[in-house]
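A single protein chain has been removed from this complex, and every other one stays in its place.
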Amino acid sequence: MNIIVCIKQVPNTTDVKIDSETGRLKREGVESIVNPFDEYAIEEAVRLKEKNPGSKVTVITMGPPQAESVLRDALSKGADEGVLVCDRAFGGADTLATAYALSMAIKHLGNFDVIFCGKQATDGDTAQVGPGIAEMLDIAHVAYVKKINNISDKSITVERLMEDGYDVIESSLPVLMTVVKEINIPRLPSLKGKINSKKAVIKTLTAVDIGADEKRIGLNGSPTQVKKVFTPTQKTVEGEKFVGEPDVVASAIVAKFQEIGIV
Amino acid sequence: MSTIKIIDDKCVGCGQCANECPFGVISMIERPEHPKKFKLAKIDINKCVYCGTCVEACKFSAIELQKDEPALAEVDNSLYKGVWVYAEQRHGEISSVVFELLSECKKLSQELSVPLSAVLIGGADISSKAQDLIERGADKVYVYDDPALAEFQDDPYTSILTALIKQEKPEIVVMGATNIGRSFASRVAARIKTGLTADCTALSVDIQTRNLQQTRPAFGGNIMATILTPHHRPQMSTVRHKVFKEATIQKGRQGEIIKVTKDDSLLKNRTKFIQFIGDDSSKINIADADIIVSGGRGLGGKEGFKLLKELADLLGGAVGASRAAVDADWISYSHQVGQTGRTVAPRVYIACGISGQIQHMVGMNSSDIIVAINKDPFCPMMKAANFSIEGDLFEVVPRMIKNIKELKK
Partner (left out) sequence: MEYFLTEEEQMMIETARNVAIEKVKPIREHYDEKEEFPWEIVKEFAQADLCGVYIPEEYGGFGKGIMGLVLVVEELCKVDGAIALTLAATALGTLPILIAGNEAQKNKYLPDIASGKKLAAFGLTEAGAGSDATGMSTTAVKEGDYYILNGTKCFITNGGEAETYTIFAKTNPLRGARGISCFILEKGMKGFDFGKKEKKMGIKASSTRELIFDNCKVHKDQLLGKEGHGLMIVQATLDNSRPGVAAQALGIAAGALDEAVAYARKRVQFGQPIASFQGIQHMLADMATEVEAARALLYATARMIDSNVGKPEKEKKRTSKESAMAKLLCSETAMKVTTNAVQIFGGYGYSREYPVEKMMRDAKITTLYEGTSQIQKNEIALNLIKESAAKNK
């Protein structure tokens, strides 16, 4: 079985601190990590491989040369091959152009049965790239998968997490799934995995390699444009301030609660 | 290909661009010709997304940006008219986010002087719900009903909505950022090859260009971005539940119900819906709570949430959390408030040890009263609060609990 996992390099948001004066993010020293939701995608792919001997897991990411590190990370957790889709021409891509580039790269790689993505990336939070890739590859997709019930050569049955429970969905193969946190507990890298990932050769693909239409990649291929970026004027309320001894402020605020009728 | 460069002669090394760059891709480097005297801005081309923030920030016109206009096949915008809301249904009931979208999109349609339409896709008797949409402000309702469509599935829903968009050519299509909306809006946008902006927190239109200005928190950070889809139609957005207020019901309001001509080829489906299993157990409905006591990084661990739970129980409220607390595994995801969690609008929101990153704020800033407890009096949450308590939550909250208990006696 050929399994593909699409992953993304994101800033580690748990590291991020805010400059209290400007309200901006302090980005210095923020490390880049595998998008946390993609960790579940990698784990599920590796589990599927372990259950189906002879399978292969290929991880693929689009990004700058530094994004290679997330591929190595995935290799240390059991993926077999890493592919970096990297070209300056991809710069400034929105979700549509990203989905296009990744779908072209996947086509270039050849056969696949299952594609996994995390449900969304923690930096953009759009959740759009996964289904977008499925559309461009003209295959079925199931989003928010929380469990794979069974898989055969031709079809797969999964549970799709919904706001009010879950749907059991059967899909033909090939299929793209975006997975949620509930699906598994990702493993830690093994020593063998680490040593192998260090030695592994990461394949790099450019826009020309994957035969991408230059009109559909990068900024060129992005219908959405960032018009402006701004730090929101924080809703500053002329609020009442409570400062002082804990005993005093606690009774003052509780008195306030009484006043507004919640106690 | 777009290009961006620093004009060395003009750059004075002030560092303003580096400060303003939302992606942190500009660094200040030494100038070999003037060691230690002037610095020079350097852009990491591999990471730059050509947003142009630095160009505006530079007072010395030292940054040159050549942005290619999208070469993606453009459409004639003037052919597209009308505002659409996708009327999501679950098990035959209209999702309440739809009524919120109708109220906001009504304003957009009025500004653009076009009708507001809703698209309803569902099982055999779904058309009975069309009148509800009209009473909430829709002027037209497109209905496609078929027993095969009773439960949501990506393939047929995508095909039907895409076909309808191609035929009717609306200029704006807005959907709920629910699991359903997020799953197939991307597919629809990809098939039409138009832009889609997720999780918008504000929508407005520019009457001249008829462009939809879609504002959302961006780049995983403390900033907002306004996003346009200037050369493509329709302009598509998703909006989360509780971001806008529900449209009121106007009993007996008249509108047009259009039964879409059926085409069985649209029902082609690679997936099969087997069954739905309801499960409310894992769902803590913070979205419906009147009072929310919420905790963030300042709680320092799981233990802190026990304290908040006690306060919440006393007040008859629910416990919420910031993403930092959920990421640290102090509390489960179902409690998360904010951009990646739930959007809430309770009567009272008590934020304990939450600094107020924008992604959190967008999830709760329509609360009626915000109470903040924090050691840092200058953090955004304290500034946004109606009542701000400067102090250690571990000292203040237990005393609040004690006081309330005494009052209750």
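For reference, chains read A and B in written order, and residue numbers begin at 1 within each chain.
Everything that follows uses one rule, which is that a contact is a pair of C-beta atoms (placed from the backbone, for glycine too) under 8 Å apart; a residue touches a chain by one contact, two chains touch by 3 or more.
Computed from a predicted structure; not experimentally measured.
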Shown chains that the omitted chain touches within the full complex: A
Any idea which of A:Pro36, A:Gly165, A:Pro189 or A:Gly239 touches the chain not displayed? A:Pro189
Quick one: which of A:Lys51, A:Lys107 or A:Lys198 touches the chain that's been left out? A:Lys198
Determine and list the subunit A residues touching the chain excluded from the picture. 187-195, 198
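Convention: only the chains that are shown with their structure count from here on.
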Subunit A touches which residues of subunit B in the complex? 1-2, 19, 22, 24, 44-53, 67-68, 70-73, 90, 151-155, 158, 178-180, 182-187, 189-191, 193-199, 213, 217-232, 270-280, 283, 291, 315, 323-324, 327-328, 333, 339-340, 347-348, 355-359, 361, 365, 369-371, 376-380, 383-392, 395-397, 399-400, 402-404, 407-408
Report the residues of subunit A in contact with subunit B in the complex, numbered from low to high. 10-11, 13-14, 16, 18, 20-25, 27-28, 30, 36, 64-66, 88-89, 91-92, 94-96, 99, 120, 122-132, 134-136, 139-144, 157, 159-172, 175, 181, 214-216, 218-232, 234-237, 239-244, 246-247, 249-251, 253-254, 256-258, 260, 262-263
